[in-house]
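Note that one protein chain of the assembly has been removed; the remaining protein chains are unaltered in position.
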Amino acid sequence: MLYFENDYSEGAHEKVLGKLIETNMEQLPGYGMDPYTRSAKEKIRKACGCPDAEIYFLTGGTQTNQCVISAMLHPYEGVIAAQSGHIGTHEAGAIEVSGHKVISLPQEQGKLSADTLADYLSSFYGDENHEHMVFPGMVYISHPTEYGTLYTKGELAELSDICSEYRIPLYLDGARLGYGLAANETDVTLPDVAEYCDVFYIGGTKVGALCGEAVVFTKENTPMHFVTRIKQRGALLAKGRLTGVQFDALFTEGLYFETGRNALETAERLKECFRDKGYEFYLESPTNQIFIVLENERMEQLRKDVVFSFWEKKDETHTVVRFATSWATKMEDVEKLAALL
Amino acid sequence: MLYFENDYSEGAHEKVLGKLIETNMEQLPGYGMDPYTRSAKEKIRKACGCPDAEIYFLTGGTQTNQCVISAMLHPYEGVIAAQSGHIGTHEAGAIEVSGHKVISLPQEQGKLSADTLADYLSSFYGDENHEHMVFPGMVYISHPTEYGTLYTKGELAELSDICSEYRIPLYLDGARLGYGLAANETDVTLPDVAEYCDVFYIGGTKVGALCGEAVVFTKENTPMHFVTRIKQRGALLAKGRLTGVQFDALFTEGLYFETGRNALETAERLKECFRDKGYEFYLESPTNQIFIVLENERMEQLRKDVVFSFWEKKDETHTVVRFATSWATKMEDVEKLAALL
Amino acid sequence: MLYFENDYSEGAHEKVLGKLIETNMEQLPGYGMDPYTRSAKEKIRKACGCPDAEIYFLTGGTQTNQCVISAMLHPYEGVIAAQSGHIGTHEAGAIEVSGHKVISLPQEQGKLSADTLADYLSSFYGDENHEHMVFPGMVYISHPTEYGTLYTKGELAELSDICSEYRIPLYLDGARLGYGLAANETDVTLPDVAEYCDVFYIGGTKVGALCGEAVVFTKENTPMHFVTRIKQRGALLAKGRLTGVQFDALFTEGLYFETGRNALETAERLKECFRDKGYEFYLESPTNQIFIVLENERMEQLRKDVVFSFWEKKDETHTVVRFATSWATKMEDVEKLAALL
Partner (left out) sequence: MLYFENDYSEGAHEKVLGKLIETNMEQLPGYGMDPYTRSAKEKIRKACGCPDAEIYFLTGGTQTNQCVISAMLHPYEGVIAAQSGHIGTHEAGAIEVSGHKVISLPQEQGKLSADTLADYLSSFYGDENHEHMVFPGMVYISHPTEYGTLYTKGELAELSDICSEYRIPLYLDGARLGYGLAANETDVTLPDVAEYCDVFYIGGTKVGALCGEAVVFTKENTPMHFVTRIKQRGALLAKGRLTGVQFDALFTEGLYFETGRNALETAERLKECFRDKGYEFYLESPTNQIFIVLENERMEQLRKDVVFSFWEKKDETHTVVRFATSWATKMEDVEKLAALL
């Protein structure tokens, strides 16, 4: 069986696991006070070109979104997101559970455009009744988006400018950031992300770690008593080393970027195969997620040998499916899949 | 100055106020245990043709929506509403504060269609990932809607059928119910509302009371310990008589329906005037809210003599405004306005 | 039947009701933008000797406590209260519903002592693990307390000093403030309350209004967008005039203080009667609530002619009960009760 179901099918990258093994019996203080966590933070600060960055480690994407967003919003504020944004669709209402509205705006290929955002904000403050409405208190974007698409540096700058104008933070969900940074066509670097965003997270779970996301506050803007707030949401690990050690490994000798590149190389080859065989792309994604329209019978046949994801029904006889590569994908498996296509 | 700003500009209908005066010095038990509250409930049960109805009194619309919706939803559920629904737009996030998502679906003139609802529900349960999504746990409609439009009996029946099929309650926000029931063109009666809805409220604040909304659970389906839940939201009046006495008056000798009729008669006359003078209607509303497109200069001029509401900007030179009549509107004021048009 | 059950058995003081009647048909803007609300605020500012006070009107005590406390606390903070405090016992968890802990400290006759408070705060910050604990973010006291007792001016000053030292606000629940200010033995005036507290409320529901409490922020310290937060909790009245007009009446020509005095005069006479007949006082309360220990058979007998409140079981054969007077209590009813004792 060939696995192209998602980018979290395996455990950890061998170097990440290696570091966990190597440090396993060291006696370390808990709650992130250990030297590996400290070292990981320092390495991330360097990789971001942001010496003042304040960094926290959490275990998963929904948890991170909930902790960060609820801590940064005032109680009368909501978070703006594209209609396809993860927080508004596939996080089971975690933002609402924390008492805040996700304000959904139209999306284009998973992205929120500066125009859409500016229009919304100017119209909100133009409404005489806005005291009876949820105040926009943050902008959430994901990069890559849920459709694997990427913002350009110019687009990030534009969104950032609008956020500055309205004095609300720009937050980037980087669950798959490693795959975005490794894309051929992108002009966005990690320091760019740190420059344009007020807060973002570097995804580990989907990019080589067993679990873990690194939250980066870039403007000395960590919410007060953020550790207590993490604790309040049940998100503070007693063995903080678990995420600290892993990120220390991921940011040693560029491992995080290397894992990204493997996913992209295998994805590019796979896209080539689909293209060569005349498959229909649902949309052009420059990263590790490939969305293909399959005729339903063909889909069932392929399922016998390959694991991939159902995305959505297109029409009565066609379905959109997703093939994902990852840090762990082997080129030989891509070739095997190519042979099956 | 002529007031057509809204339907809550005056205090209480004289008969409502009269009853408050008459009973003022009686010594009564608190928290809704008094005989007037009991009597009001009994009268409402009769007016609804629903002898088993369970009734509670609250003070305002947002409070009622928050108390009812949060008490009826499971924690993993959200409430479906038309995109223009009050709970999703002008209640400052009160539903999200209670931990629940408002699931917005497209609207047509403020209404949620049975087709839109059915499509959403069938697509939700068709999604393999729906365990990571907010479950639809209730349908919210308003009648009249935010645009003053009305559901037909057939439309209510259809929505009710779909809700039954998916075993979720249908909730009707009747902030202006009195004006909906009094419309010329409607085929919906109060017993119809009680039949098709699992829970609804009869608005008092906008229909002749100083404050007060009557929540009606029609299927012996009051959430457990609902009084405690009302208390938890700070919504339990020590002097429950305040709302009990008012609703007792409103449902004596059909006063509630009578107040509705006055609003409709004055509204119909006003629409006639607008039509005669060639004003552009933003949409056709069969109830007490009239939406007119005004050229901006004309609007400013009119504002010198008349108070009305800004609704939204139409384009650079035109604005949508709202004129509302109410139980208290005098026909002579309508004629004065007509003269100004 | 004689009523001494509580201080909210009647409707409104005649002058309060009179003002509602007088202004009933005036067409006024909603949501507290009317001139009566403005006038009431101005009169309260004067009565408090606090020209910068920021004032908001809500409808009931639990609602007020929830709105004020949740708006002033940071999300990682709880509110300190005496173990007998209303917010920790008889508000159905309204503070917890808003996400905050009530930190209960030992009480003495319903009061929180400065020593108890200081010990708790110094011990909290002395604990190395306090980042894993709920931060104390506010001090809640009630005056009169749930047992009818009163703080002295010196005690308020001491609490206020400790709060200043730890930079947390002191909040006074004045549900029965009028009865506290009218006590013979008190040295606390309304300006004192305004001086020592960062925020407090002047109770209307129990002191002559149909409903309504006036929240007073004394140090230009209203939480940002407080109106939106009130709306979020379903506590914003469309007809804001309802509370505005009542408080305008209550603070005209000292009516609020006058209503307090009637309660105290009747209470003093009633205490005298109990004392003369040799009844056992559960505690000495200087205000309008009288706590008496009754032998159970005596209690049942008395219940045939008098309505009073069960407070708590004392032992197998005795019960603590409460007799309350109010602005509406007639001296002749006290004498009738005296005759029965």
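As written, the chains take the letters A, B and C, and residue 1 is the first residue of each chain.
Going forward, a contact is a pair of C-beta atoms (placed from the backbone, for glycine too) under 8 Å apart; a residue touches a chain by one contact, two chains touch by 3 or more.
Quick caveat: nothing in here was measured; it's all calculated off a predicted structure.
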Next on the checklist: So one chain is hidden, and I want to know which residue out of A:Ala40, A:Cys67, A:Ile80 or A:Leu121 touches that hidden chain in the complete assembly.
Outcome noted: A:Cys67
Item to check | Hidden partner chain, touching residue among A:Leu20, A:Cys273 or A:Leu340 | outcome: A:Leu20
Checklist outcome for this item: Among the options C:His100, C:Lys231 or C:Lys271, the absent chain makes contact with C:His100
Item to check | Residues belonging to subunit B that touch the chain removed from view | outcome: 70-71, 74-76, 99, 131-132, 135, 224-225, 227-229, 231-232
Checklist outcome for this item: In the full complex, subunit A touches the hidden chain through residues 3, 5-6, 8-12, 14, 17, 20-21, 23-30, 59-67, 91-94, 97, 205-206, 210-211, 228-229, 231-239, 241-242, 307, 328
Item to check | Residues from subunit C at the interface with the omitted partner, ascending | outcome: 75-76, 78, 89-93, 96-97, 99-102, 104, 126, 128-129, 131-134, 310, 312-313
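In the analysis below, only the chains that are shown with their structure count from here on.
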Checklist outcome for this item: Outermost chain relative to subunit C, judged by CA means, is A
Next on the checklist: On a C-alpha centroid basis, what's the spacing between subunit B and subunit C, in Å?
Outcome noted: 33
Checklist entry - Using CA atom averages as chain centres, what separation in Å is found between subunit A and subunit B? => result 42
Next on the checklist: Can you list every residue of subunit A that touches 2 or more other chains, as numbers and ranges?
Outcome noted: 75-76, 99, 131-132
